[in-house]
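Removed: one protein chain of the complex. Kept in place: all other protein chains.
Chain naming follows the written order as A and B, and within any one chain the residues start at number 1.
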Amino acid sequence: MSNAFRIFPEQASRNAWNVDALFLFEFLVSCFFVFLIAGLVLYFSLKYRRRSDDDVPAYTPTSTLLELTYIFIPASLMVIMFFWGGWIYIRNKRPPANAMQINVVGKQWMWKLQHPEGPREINTLHVPVGRPIKLVLTSQDVIHDFGIPDFRIKQDVIPGIYVTEWFEATRTGEFHLFCNQYCGDLHSRMIGSVIVMQPAAYQSWLEGRTADEPAAVSGSRLFQSYGCATCHGQRAPSLAGLYMSLVKLNDGTTTIADEQYLRESIVAPANKLVAGFGPIMPTYQGQLSEEQIFDLIEYIKSLGAAMDNTIPGASAAGPQTRPSTQPVNGYHPDLLLNQPPAREPPGSNQSPLQQDRRP
Amino acid sequence: MSSIPYIPAEFDPPARATYLNAGHTIRSWLLTKDHKRIGILYMVTITLMFMVAAVAAAMIRINLLSPAGLLREPTIYNRAFTLHGIVMVWWFLVPSIPTTLGNFLIPMMIGARDLAFPRLNLASWYLFTISAVMILAVLIFGGVDTGWTFYTPYSSLFANTHVTLTVAAIFVNGFSSIFTGLNFIVTIHKMRAPGLTWFRLPLFCWAMYATSVIFVLATPVLAITLVLLAVERILRIGIFDPALGGDPILFQHLFWFYSHPVVYIQILPTFGVASEIITNMARKRPFGYKAIAFSSLAIMLIGFLVWGHHMFDAGISPYSGLVFSILSFAVAIPTAVKIFSWTFTLYKGSVALETPMLYMVGFMGLFTIGGLTGVMLATLGLDVHMHDTYFVVAHFHYVMVGGAVMGYLGGVHYWWPKITGKMYSEFWGKIAAGIGFIGFNLTFFPQYIMGYLGMPRRYFAYPPEFQVYHVLSTAGASILAIGYFMPLVYLLYSLKYGRDAGPNPWRSMSLEWQTPSPPPTENFEKTPVISQPPYAYDLQSPMGAPAPVVST
Partner (left out) sequence: MSEHLVTETSPHPVEHQFEDRYQQKEASTLGMWTFLATEVLFFGALFVSYTLYRHQYPDAFRQGSLELKWYLGGINTAVLLLSSFCMAMAVHAASVGSNSGIIRYLILTIAVAAIFLGIKATEYYIEYREQLVPALNFSLAPPPEQQLGALTASFGRFDRWLATRLHAEPLPDGPRSPNEKLFMLFYFVMTAIHATHMIIGIAIMLVLIWMARRGKFSREYHNPVECFGLYWHFVDIVWVFLFPALYLLRNP
């Protein structure tokens, strides 16, 4: 992020190379056509300039061959551009499975970023070099846009929806982070920086940030204080092993319990009811901030994931995470089609929720 | 010997009844139903609105001289760029060519006495003026700060500026557009002179026809979208606000369903002007009349299907992204056809580089750059990086200022002798065109570079490494301002001191030049009968000399 004069942005991610290669291709094609048109116009204007006011040029018939040429050549070039650009776009929509997830909340006018290990940052993001980073983004208020030009990524951040983008930084340093969607008075102050570090340096940075508790721990605290455990596991579905499982809804459809589904079930529980349960849960719209919803989701994820064996360990302050293969209270076995394998010794079929409610 | 109709200026009888001396009272202007006078009323109104928006542009450029923002208050800057966008789009670019040159020329080009609905035409101007007063009232009350795109939920529930009055103004403005488009469609369909078949229509009329279809079909969608926005804002009910169950992306879909076609409302008329000026200045039939005519319709049709390319980053599904991308590429094909057709029209022509032609040469170069950068933005993988940066700002200004405004200025110069009967100074005209071209490139080319570097749009303050480009841009804008101010001076000067132009100073074959300048109120003494294809400069007229028009 040096302040030196530049005409081309730094290439600091894998994606940057892809985008720049396509850009240079289109730039050269554009140069060719600009010089072709400008050259022809100037050449014709001078060569055939009017020499007498009574000049009347003869009729020149239209050449269909020429017309087809200037339709066909640009069209075929654009087909190349379309597939090349589409490939980059689709690739950018799919984070690799091993990506490290960071949750991002945009609000007027700051970025709140949260690492899985606990550190919470504002307007600054520390990441290790050479590791895919997946961002899950949402907005607390209006539409923002999370863009890092030197990584060639950008994504509108929309209230009420989780969107993702990902990158893999290829060089260390400090890079601009911009809000690109106009969001009110201090839109231009909604900027920050991404600090890319060597993995070892990142590790020691993490270790220096012990003050922040992991999101799952904050989430479990919220889970307690809002009294969620009163129902979940009894009159409401258990949450163990829910994340990324296939949930059967009471209108007969099924859905994957991803972050978007979990969020919706917190703010608008009546929209997608689990089969066999009534609309008894009140909405938490407006009562929880987006960060708190992220915390709750992290907590639910810490209770086990259906398709994922790695569970971020909750600290001692948090609940024991004991996902169960056994049907838990109120949860019909067929609802959990993708049960995670048991991580605890068999026999311990007590749900963490019940454990939490123990005096 | 020549087939080019040429009537020397001194042959014009001096004391003739023209539309200009048909009445001298203010009342005779404000209650006129003459399409030519209404065109001039529009010209005055949009020139005033252009100045308002230009002042806002000047504030933007001055503020950005310093990385910290010279205006000190981001709220002022945000209001300035919003006002600049709103006024330029709805009170200058959209009405620019259609309501002035279109109003003036369509009946004359098709040999009619007036548009089909003259009263409706006057009503359109009144609606337009009322809407202009409303938007000026917004300015006086303190402005609006949402950007011209009004993205929800910011505009509906967060902005505490005069959003409701602004959208009301645009709503009224929209009806003015709809009525203008309706008038043009009916006129071109039903009022053509005998013998003037569709394929003998001047290409300007084809372009205006395509424009009018967009006016009629896209504007109502904007109207209802703004109604919903106002309902959400006034009643605080979630139509677009996710916290209340609404969908903010739906607003973007509806908004761009209008606002993408609207850029074709702005550029298609310029294509029409270019076809007229280039054929005349080269004294050639266009290279591919039907290709140019049908490409206008193709642009209009495909233009309705590409709105999603404004939302590649907005969380739409990747597959709809692919569809919108390929359709956006598709719209570049008819545009390329036009550019190449104009270029090859010059081949073996007799090219006169008069002022209007200089504007057209500039337009072809700048629009090619603007169009090709548009192709880059239609590329999914590139748009993600360029979206909402100065690259988009530069692209938009290359097609709108380098395209639409250049076309408007070229057209005003070209038809000025017809409208006023006076010739402006060629010398100053050429100088102004040159200054405008240089100033434009200096203003907007640096914005491409800083856009690719990542400079976001609508930033009041910015990291210092972008400063050098902003300073260049502001310097260019000052030159551009001179290039725009000069025509105002010498054109107005020519009204009093210019020499008489005569009916046909460019020795054109088109119908509007086959009647005195300025034209009489009824346009033609007798309804003309057309027996030739348009632009048939090479055809020896059967009558011998001047007229391609046979009067009955």
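Here, contacts are C-beta pairs under 8 Å (C-beta built on N, C-alpha and C of every residue); 3 or more make two chains touch, one makes a residue touch a chain.
Model, not experiment: these values are computed from the prediction.
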*Using the touch definition up top, pick the residue from B:Ile239, B:Ile333 or B:Val412 that touches the left-out chain.*
B:Ile239
*Consider the whole complex, including the chain that is not shown, and state which of B:Ala116, B:Leu139, B:Val384 or B:Ile530 touches that chain.*
B:Ala116
*Among B:Arg16, B:Arg72 or B:Lys190, which one is in touch with the chain left out?*
B:Lys190
*Would you indicate which residue among B:Leu64, B:Leu127, B:Ala159 or B:Leu254 is in contact with the undisplayed chain?*
B:Leu254
*Name every residue on subunit A in touch with the hidden partner chain.*
268, 270-271, 283
*asked:* I need the residue numbers on subunit B that touch the omitted chain, in ascending order.
replied: 33, 107, 112-118, 178, 182-183, 185-187, 189-191, 216-221, 223-225, 227-228, 231, 234-239, 245-247, 250, 254, 257, 522, 527
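Everything that follows uses one rule, which is that only the chains that are shown with their structure count from here on.
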*Can you list the residues on subunit A that touch subunit B in the complex?*
1-9, 18-19, 22-23, 26-27, 29-30, 33-34, 37-38, 40-42, 44-45, 48-51, 53-60, 62, 66-67, 70-71, 74-75, 78-79, 81-82, 84-90, 92-93, 108, 141-143, 145, 147, 149-150, 152-156, 158-161, 163, 176, 178-189, 191, 268, 285-286
*Which subunit B residues qualify as touching subunit A in the complex?*
1-4, 69, 74-75, 78, 145-147, 151, 153-154, 158-159, 241-243, 245, 248-249, 282-285, 287-289, 291, 312-315, 318, 321-322, 325-326, 329, 332-333, 336-337, 339-341, 343-344, 346-353, 361, 364-365, 368-369, 372-373, 375-376, 379-385, 387-389, 449, 452-454, 456-465, 468, 507, 537-539
